[in-house]
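The excerpt is restricted to a subset of chains, each kept in its original location.
We just call them A and B in the order they show up, numbering each chain from 1.
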Amino acid sequence: MDNQFTTEIANNLFTINNLWMMIATALVFLMHLGFATLETGLVQSKNTINILFKNSIIPAIGLVTHAIIGFSLMYPAESYLGGIIGFSGFGIGTDAAGVTDSYNIGYTYWTDFLFQGMFAATAATIVSGAVAERIKLSSFLIFSTFFVAIIYPITGMWKWGGGFLDNLGFYDFAGSTLVHSVGGWGALTGVIFLGPRIGKYMKGRIYPIPGHNIPLAVIGVFLLWLGWFGFNGGSVLSADPGLVSLVLVTTSLAASAGAIGAMVTSWSYLKKPDLTMTLNGILAGLVGITAGADLMSPLSSIIIGLIAGVIVVFAVIIFDRIKIDDPVGAISVHLICGIFGTLAVGIFGEKAGLEQLFHQAVGILTIGAFVVSSTSVMWFVIKKTVGIRVSQEEEYIGLDIGEHAMEAYPYFEKVS
Amino acid sequence: MDNQFTTEIANNLFTINNLWMMIATALVFLMHLGFATLETGLVQSKNTINILFKNSIIPAIGLVTHAIIGFSLMYPAESYLGGIIGFSGFGIGTDAAGVTDSYNIGYTYWTDFLFQGMFAATAATIVSGAVAERIKLSSFLIFSTFFVAIIYPITGMWKWGGGFLDNLGFYDFAGSTLVHSVGGWGALTGVIFLGPRIGKYMKGRIYPIPGHNIPLAVIGVFLLWLGWFGFNGGSVLSADPGLVSLVLVTTSLAASAGAIGAMVTSWSYLKKPDLTMTLNGILAGLVGITAGADLMSPLSSIIIGLIAGVIVVFAVIIFDRIKIDDPVGAISVHLICGIFGTLAVGIFGEKAGLEQLFHQAVGILTIGAFVVSSTSVMWFVIKKTVGIRVSQEEEYIGLDIGEHAMEAYPYFEKVS
């Protein structure tokens, strides 16, 4: 009887843990709608269908390729070359143990796959916004497919799959580097290969190209914040009450402080309380806390959020000055604040210390080097074969008509 | 002491199961917002208030009528006439056992009622989009009230309430037939009784009438996908880790494959990557997997999704050719893919086999026959009494002004 109690109690705990992980999966899924609405809101109305199309198909491509190859690359049974690469074969499938706590006490094999698949797809979605309004749809789809299926899981394995960065002591709780900076580097190389939108930088001046539907952007940011409950909270990998609830608190306080930091910065520096900057501040705080959300006190998470909120405002301004044209600020949010958040693990909280800071820098640099070089090769090959950018004429009339022969708002008069 | 442990362990499991079912209920509730935004995005701007009104009031009518009569018709204590009809009396109410696992190990009586009520209302919401832009509001409300309160629970009882189809071996895990095809048949008869919108088919040509706000449609599809986590995942009727997580995987892979199938089909056949078709592909995959989401391997669910994604594109095209005017593609998605998904149980997965395929066909046909005949009577009676269609003039100026004396976007210039 005792033995039966032990089993039943463990089964109950497994069921609770798995339930939370499934809900976290659903929340990370919702981030795709968050990215879709955020990015759509921040582009011009004539490119609405195009960005919606990209962000609608990415989760689909992400999940299917994760089932075929990504999950196997990221969590291989064993890895080679000192933890640089591993592969467990194509496809997914489970034996009976996969749905018990002998697979993992926190989740079933199926939950694991789906949670990780939702994560993988977010990396590609980050790129989508930065390259918006001038990239060819087919080129973007080719890039994204390889990016989500191959590049993201390889670098992910380095830490979360037990690879060499994990052995070195690099820490990245929920992916400031593994997800956000990976997406951010891919976005940066994409923007460099593409060049800026026509009319953005002319005769030494910067011409703002405002977003077309700001309520959509706000919807996106709120959904992303909500999704981060699953993104960070699910990265506990169980429903542990103390740890998950701490993570939700640090995550939400960092988001809040990021909003306040960006509001105050933009109000002081730009003389206006800038909504887009404040929204980016929320995201900056979220990305900034992600690497160490389980390590920080409330106070530290507020400080991290505030700094991230300040950083993102200046990052957006500086990227514009150096003519890196990122319509939605994705590189500032995900790359710059991803780097900051990763370093913050060595500066604040339980693991703070010079040695840890060094480990963090190593992780940032090796992953950065790999993603920059591999995506540059990809963008180069794509540019030389199918081409990377729509024609100048198509850019003028918009990608909605050019790529999709469809309008997002056909009954409304546009400003000519 | 042992006995106390047994009880407490069982209570904990009951609490976990019920928690998941309540969350699944919330997710199915969110599908109503998904339908509202999807259908709104796909109609003309002048009919926005009208469709929002319908989709806002349907859940309300659905829940109240489910409390008064629907729940009792669908899950009667016993049924008569060989399992064709049953009724446990008007109203809901519970004794003390209803909140313990002696009612059901997966949920309380209250959770059961609310989960089922949310399901019931979705059937009516499916009809809403197909008959949009020309149906009289009062007629639609009369139809929907009877549809959700009487017709849906009667056919639902045939399988889920232990009726004759359940005894015959018909299988429908989460409602490809019981929910989606039921809604789809109601939509089909409605469209036939109503006729097409003015200007849709003229002189042998088909004139496309595009949707007015495509970001809304994308929001809708994502919310529906999310809601399906509860729709299919909740249909496990407990938080069983292995089964629920498998269902979420098959559901998401089918949705993903549906998107890819519809994208490729529309890109090849229509020469453009069609966003609306791709969105319908997601829904097609979701409807297609619903009948057998608990029976399929990841590979089978991808195949089912792909096929559904191809089917839905051609279904939309064919319905247009035969002048069945369905502004949102609801009949293609819910009826055609609902039928396909139900048959797929006999073709793929654990229950595949000719005998099962026959059972599936019997279920499809009997339910189809009942819904077509009963809704035809309803539409006929409504047409002959209050009338079914708004005046030609009202259709031109739009139902927002005609039915509600209100505009959805009063500050924006419309294309004249």
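Just so we're on the same page, a contact is a pair of C-beta atoms (placed from the backbone, for glycine too) under 8 Å apart; a residue touches a chain by one contact, two chains touch by 3 or more.
For clarity, every value in this text was computed on a predicted model and none was experimentally measured.
Here 2 copies of the chain are placed, and the complete complex recorded in this file has 3 of them.
Going forward, only the chains that are shown with their structure count from here on.
The rotation relating subunit A to subunit B, fitted on Cα atoms, amounts to 120°, rounded to the nearest 5. Averaged C-alpha coordinates give centres for subunit A and subunit B that are 33 Å from one another.
Listed in rising order, the residues of subunit A touching subunit B in the complex are 1, 5, 8-9, 11-12, 14-16, 18-19, 22-23, 25-26, 29-30, 32-33, 36-37, 40, 48-49, 52-53, 55-57, 59-64, 67, 91-93, 98-100, 107-111, 113-114, 117, 137, 213, 216, 219, 403-413. Only residues 2, 5, 9, 12-13, 16, 19-20, 23, 27, 44-46, 210, 212-215, 218-219, 221-223, 225-226, 229, 233, 239-246, 248-249, 252-253, 255-260, 263, 272-276, 278-279, 282, 297-299, 302, 409, 412-415 of subunit B touch subunit A when the two sit together in their complex.
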